[in-house]
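Note that one protein chain of the assembly has been removed; the remaining protein chains are unaltered in position.
Chain lettering (A and B) follows the sequence in which the chains are written, and residue indices restart at 1 in each chain.
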Amino acid sequence: MIGEGIESTNQRRHSYVGDRIEVGFFTDPTVCIGCKACEVACKEWNQVPDDGFTWSGNSYDHTGHLGASTWRHVLFLEQDRRKGDQITGSMGGLSPQSATVSPTQTNPQSDDPFRWVFVSDVCKHCEEAGCLEACPTGSIVRTEVGSVLVQNDVCNGCGYCVVSCPFGVIDRRPAPLADAGGAFKCTFCYDRQKSGLVPACAKVCPTESIVFGRLDDLRARGADRVQHLQQSGYDDAQLYDPQETSVRGLHAFFLILGEPEAYGLPPKPQIPTIYLKSAWTSAIATAVATLIVVFAAFFFFG
Amino acid sequence: MRLIAKARASDDPIDEPLRALDWWYPEDELGEPKMEAVLAEINGWKTELQSNAEGILFRKDREGRHHHGPQVADYNELKADGSTACGAWIYSGVFNRDGVNKANTRQSKDYLGHGWGFSWPSDRRIIYNRASAKPNGEPWSERKKLVWWESEKWTGIDVPDFKPTKHPDYRPEGNESGLDGHRGDAPFILHEDGLGWMYVPKDLQDGPFPTHFEPLESPVRNSLYSRDTNPVVNWFTRAENRFAPPGDPHFPYVLTTYRLTEHHTAGGMTRFLSHLSELQPEMFVEMSPELATELKINNSDYVCLVSLRGAIEARALVSRRIRPMKLNGKTVHQVAIPFHFGAAGPLRGNAANNLVAISGEPNVTIMETKALTCNIIPGRLPRGAAFLDWIERYAPQSGQPANLHPEQPPLGAPSGGKFSRIRGNERSAG
Partner (left out) sequence: MTDQTSPASEQRLDQLREQAWNKGVVGGRGVDVRGGPIPRKPGYYGQPIVKPPVWTWEIPVYFFVGGLAGMAAIIALAALAFHHLDLARAAMWLAVIGAILSPILLTMDLGRPRLFMNMLRVFKYKSPMSVGAWILTVFGACAGPGLIALEVHAHQIFSGTLDQFVRVAADLLIFGSAFLGMFLATYTGVLIGATAIPAWFLHRVFLPIHFGTAGLGSAAALLELLGHRIAPLNAIGFFAAAVESALWVWLEIDRHDAADRALHEAGSGWLIRGGEVFSGPVALLLRLTNLIPLAAISFLFGALISRLGWALAGSISGCDPEAVLASQR
């Protein structure tokens, strides 16, 4: 927590890997300042190459989305809503409502609501991870701390994880970037965690919008925070941690203001292995039927 | 250490500083100087070697010799006669005789934060806290008392920012020096008279009280005065440095400049770093949807911004974060540009400085870059000879006097600012 100084879980050393304790990220946009230090720290630590200098026109977000060379991505949402009890208002009474209201009666809280929300997106490290189940080389594994890790020396770049992630996180790095051909995503700074250090993004976040720590602690903290926010006027604050879907919860979960769609998050993400049963049934039935038909064709017509 | 050894072996005067360098710090297990030893030196100590005295920290240097005496408690113990040595007087007290590194403490003992870090100087937390007591030394309020006069000295919850033994009734004779020249009821010890100032009484070009003048380029007139701009501002009148008159219809939009988190100042350091450049890759201008609709500009279109000094092109970032203003019943639009882009480096963009005028604040000559007027023309900026025609159309330069602004002094005349005689206004006769 911010204010705990060097005792915060974002700063102090730990032994989660050795103790096999599940860790997580709790990301809280209500304190994020949109500084993108998390993006830069992640790239600097992991030596991730830059992935394009393209203008997007989407507010201050020129990164676009997570990918093979972007493992932390800060979203910038401009919305026509208030953020909690913030005082909003226009300059000189421009909104239609106040045009009919006398200048002494303008209510700064109701006309022209507007908010700019920043939230840092990351690999969700799902409890049931689509990429992990899909990987045919066994490159993607679950670590002692519950994170999902791509072993880049094993990955041969088949790209199946790319279409199996319900959140569109992992991708295959295209040439001519460094180390092209493999699939890359957030490693949860597993190398840092093995040495008792905290992931780079959490370490550097100046407001501790990204909180790193034990997953059970973070879930409790997230629930508290949502309650506190709702009491402070943030009536659309909710946790995005879809434990009731087949993903069964995220190790990197989020507090969001408003609906997940606005953040590009699927409201009901599913791990694609839930589709296996019906698909394999169809495949096996087709295979058997084909065998029968071929033999019948030779039997009756041969 | 190798450099010091080399300096000692030479007799070149240029090596004198290295020869005189007192690199005494004991080393830690990595071979680096112990930071606590450096902090102890910053705190200061008595130079006389008293090997048996208490309160000596790091008494032995790298060679094992006694190096210094006990730490000083506070900057008040520092003397000008060589018996004490201190690295930074304002930090004196951070690591004193009690051996506690106060800069590293994190246990607040009171609401002021004593025990959490070291607040220089002397760990006092509120400056001029003598003012929390009446002239006679009693606190103004029992509930909010901070320091007070008791038992012939100043005491309290905070470290008193006052000479501890100066009686409240002390009156100087008139020939004392230093703090002895202040009365016992004058808390503002860094001012020459010990008094608080509501205004700065001397050495400022303008004042004494703050007031309102319009920026040198403004869409409106000054509502407070008949004069729009600061009378003692430095204008630097030149043909290339024209200012638009107030409410000039050729430049109807207010322009301001601002910083982005991802870049640093003029961008010379950040535009060469890929991890930062990719976060803000292009020069842009933020404008309100109302203005964009009016000028038929879509988000991400290229637009030209032109002022009387020059023109640039930028991408339009249309956002409701920018709001039109209503001034005197008229809508005045404002736009904002970052100033981090320039012509050099892997990441290039038009420079905001092309639009800005040179001016000088009356006292410190910082130029006014945050309030300008401009015009916006959708489309890309022409290059080469076409650009000269284009700018002549939107910001006519030829056949105009150097001072378009009615309050701008003409070419060659003094402007009223103290620096106008030194720079700018060339071609002046005197």
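Note that a residue touches a chain if its C-beta (ideal position, glycine included) is under 8 Å from a C-beta of that chain, and two chains touch if they have at least 3 such contacts.
Given the structure is predicted, the values throughout are model-derived calculations rather than measurements.
Student: Per the definition of touch given earlier, which of A:Ser15, A:Thr54, A:Gln86 or A:Asn156 contacts the omitted chain?
Tutor: A:Asn156
Student: In the complete assembly, which of B:Gln71, B:Gln205, B:Asn375 or B:Asn403 touches the absent chain?
Tutor: B:Asn375
Student: Looking at the full complex, which residue from B:Val72, B:Ala244, B:Leu260 or B:Ala292 touches the chain that isn't shown here?
Tutor: Considering the complete complex, B:Ala292 is the one touching the chain left out.
Student: Could you pull out which residues of subunit B are in touch with the chain that's been left out?
Tutor: Subunit B touches the chain not shown through residues 249, 252, 289-290, 292-299, 316, 318-319, 330-332, 375.
Student: Using the touch rule from the top, list residues of subunit A that touch the missing partner.
Tutor: Against the missing chain, subunit A presents residues 56, 58, 61, 64-65, 67, 75, 77, 94-96, 99, 130, 133-139, 154-160, 162-174, 180-183, 261-270, 272-273, 275-276, 278-288, 290-291, 293-295, 297-302.
Quick note on the criterion: only the chains that are shown with their structure count from here on.
Student: Between subunit A and subunit B, tell me the centre distance in angstrom, where each centre is the average of that chain's C-alpha atoms.
Tutor: Going by mean C-alpha positions, subunit A sits 39 Å from subunit B.
Student: For the complex, give me every residue of subunit B touching subunit A.
Tutor: On the subunit B side, the touching residues are 106, 260-262, 274-282, 284, 299-300, 315, 317, 319-321, 323-327, 347.
Student: Can you name the residues of subunit A that touch subunit B in the complex?
Tutor: Of all residues in subunit A, those touching subunit B are 5-6, 34-36, 39-40, 43-44, 49-55, 57, 59-60, 62-63, 78, 80, 90-94, 112, 114, 116.
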